[in-house]
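Shown here: the complex without one of its protein chains, the others still in place.
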Amino acid sequence: MFRFFLGRLGLLIPTFLGVTIVAFGLVRILPADPLELLAGERGMSPERKAELMRQMGMDLPIWEQYLAYLGNLFQGDLGTSFASKRPVLDEFLQLFPATVELSFCAILIAVAIGIPLGILAAVKRGSFIDQTVMGTALIGYSMPIFWWGLLLIILFSGILQWTPVSGRISLMYFFPQVTGFMLIDSLLSGEKGAFLSAVRHLILPSIVLATIPLAVIARQTRSAMLEVLGEDYVRTARAKGLPPHRIIGLHALRNALIPVITTIGLQVGVMLAGAILTETIFSWPGIGKWLVDSIARRDYAVVQGGLLLIAAIIMLVNLIVDILYGLVNPRIRHN
Amino acid sequence: MSTSPKADSSALVEKLERESRNATRAMLAEFWYYFSQNRGAVIGLAVFLVLVVTAVFAPLIAPHAPDMQYRDSFLVPPVWQEGGKWDFLLGTDPVGRDMLSRLIYGAQYSLFIGCVVVFVALTGGVIIGLIAGYMRGAVDTFIMRIMDIILAFPSLLLALVVVALLGPGLMNAMFAIAIVLQPHFVRLTRAAVLAERSRDYVVAARVAGAGHFRLMFKTILPNCLAPLIVQATLSFSNAILDAAALGFLGVGAQPPTPEWGTMLAEAREFILRAWWVVTFPGLAILITVLAINLVGDGLRDALDPKLKRS
Partner (left out) sequence: MTIRTTLKAALLGASVIAIAATGAQAKTLVYCSEGSPEGFDPALYTSGTTFDASSKAIYNRLVEFKPGTTEVVPGLAESWTVSPDGLEYTFNLRKGVKFHKTDYFTPSRDFNADDVIFSFERQGKKDNPWNTYTEGATWEYFDGMSLPTLIKEIVKVDDNTVKFVLTRQEAPMLANLAMDFASIMSAEYAAQLDKAGTKANLNQQPVGTGPFTFVGYQKDAVIRYAANQDYWGGKQKVDNLVFAITPDAAVRLQKLKAGECHVMPYPAPADIAAIKTDPNLQMMEQQGLNVGYLAYNATQAPFDNPKVRKALNMAINKDAILYAVFQGSGQAATNPIPPTMWSYNTQIKDDAYDPAASKKMLEEAGVKDLSMKVWAMPVQRPYNPNARRMAELIQADFEKVGVKVEIVSYEWGEYLKRSSAKDRDGAVLLGWTGDNGDPDNFLAVLLGCDAVGGSNRAQWCNDEFEALVQKAKVVTDKAERTKLYEQAQVVFKEQAPWATIAHSVVFMPMSKKVSGYVMNPLGGHSFEGVDVAE
């Protein structure tokens, strides 16, 4: 097992180095000029520009810049934001909990609804229920979520006024950020109504972000269940006359869930991409919106650092999924 | 098998390939049978064909030119609503352009984006995948590491960065999306090649003296087509969604292009005042993507023998 783990980790190192090259290269080589943005309509004299380039080390050969970047990286320095002049890592850590909170709720919704729906569809295969569930899932899977978010805002915040339009909590509340997770912090603060307010703010963005994973999980659960239900041991169990709910609950589900867990793991990347759109629509102060804003204002260091950190997170999650899968399924380990 | 190897071997290659062609024909018939059993897939295909016809004949169908501004008709609501005009069935946008005509022309863009992206990603992916799977060794490792690297980024984020830096625009957006979709084709092709290359017919073709090129493209590739077709359909809908998302974030197709995502971005400020400029483009995206995904599901089921059995 340990060797399997080491092997997977060994594979990650060259990939990670490649990721640093991509993150660095994309942002540095392609033509875009953050210094021009600094000056705006006024423009900047060539002398001053040269001076600033020198100050920021942008006049060095590209490989020297890369090596310096890599060197800083291994000391935990991801650079300084062009706009806020603060370390990129600090900003990331400050905003990351908001994204985690949102993604976690979304995954929770997706799993809590997606798996039962998938099972239901599989058990009632070919029925009206199956068709409805799968049809809806396919619509969810095909949804342009930026549009979906706007529609929900129009309906629930605009017309019905049930939910707030944006933000993480009502401005009435102001309490210490202990964990960065609004749901936990609001409980810790002990302020009346704070938790409820946080939930109300979280609900629409979570639904929007959950839409695609929910559809994927429901579809995956259904097909995994169908496959397992056709296996010999399930047939045997059925032949032995075990009641259907026991067959599904005990035998089929446990085995069907293995590929579903992989699917859930793979949704993390989908989530982070979805967070870019969802956070933009709902002004959710997380890393998705941070990156979109930073791309818009050509904040080199933030885009670089953000790309790198997100890629690292996805790689890490994939590694964990891999290892879990290896634990559950020994055949993989020796491949 | 034979005593005169040279002449016979080429005959053998011919024969093997002919057999494979016959098998393909039989497969196609079987495939269509299963595909047409799937009601959703057929509906999806029908909708898709309607979209294609709409796109191709847009200049004939559309009641107005997509960029014609009617200066006396800014933000006219759809015809069934108070203040609507028969001239503009689905209303007009903030500069007085007919929504319906723009949506019709938008179909051109979405299908064009899908085709170009899939073509680029598929061709690139298949060639790279074939090389990786066929050559094995260091080349394979190198290629697959690069694919891993691309796949380590969320596709939309990578596309967003590439487009933002290349400069906003439809061509750049398509290019970026093709790049992020292409590793899937590489992986699929490579896996299929690895599985196929040790099969009897390939071994036989090689023993018979078929060249590398012929082996890769004429012998192995046709047998890996099924998963590639399914992936291509998926990529088609993904490309449309991603392009619309980039348009929505302001870096995709640029106005006045009637691309649906861009139309949506332009219309966002009217969300509370003119629902039609927000609702219709999104609906158009949803219907298109849904139709293609229905077809994709049908294709997958028809091509996947495992599901057919159960």
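Just so it is clear, A and B label the chains in written order, and each chain counts residues from 1 on its own.
Please note the rule applied: contacts are C-beta pairs under 8 Å (C-beta built on N, C-alpha and C of every residue); 3 or more make two chains touch, one makes a residue touch a chain.
From a predicted model like this one, the values you see are computed outputs, not experimental measurements.
The hidden chain, counted over the whole complex, makes contact with A, B. Here one chain is not drawn; of A:127, A:177 or A:236, the residue touching it is A:177. The chain not shown here is touched by just one of B:274, B:289 or B:302, and that residue is B:274.
Among the residues A:11, A:38 or A:199, only A:38 touches the chain that is left out of the figure. Contact between chain B and the unshown chain involves residues 67, 69, 71, 74, 94-96, 164-165, 167-168, 250, 254-256, 268-274. Take chain A: the residues that touch the chain left off the picture are 31-45, 48, 52, 55-56, 80, 82-86, 91, 94-95, 153, 157-158, 161, 164-168, 170-178, 189, 191, 281, 283, 285, 289-290, 293, 298.
The criterion applied here is as follows: only the chains that are shown with their structure count from here on.
Those residues of chain A lying in contact with chain B across their complex are 11, 14-15, 18-19, 22, 26-27, 30-32, 135, 138-139, 141-144, 146-148, 150-151, 153-154, 158, 223, 226-227, 230, 269-270, 272-273, 276-277, 280, 291-292, 295-296, 303, 307, 310-311, 314-315. Within the complex formed with chain A, the chain B residues making contact are 40, 145-146, 148-150, 152-158, 160-162, 164-167, 237, 241, 244-245, 248-249, 261, 264, 268, 271-272, 275, 278-279, 281-282, 285-286, 289-290, 293-294, 297, 306-307, 309-310.
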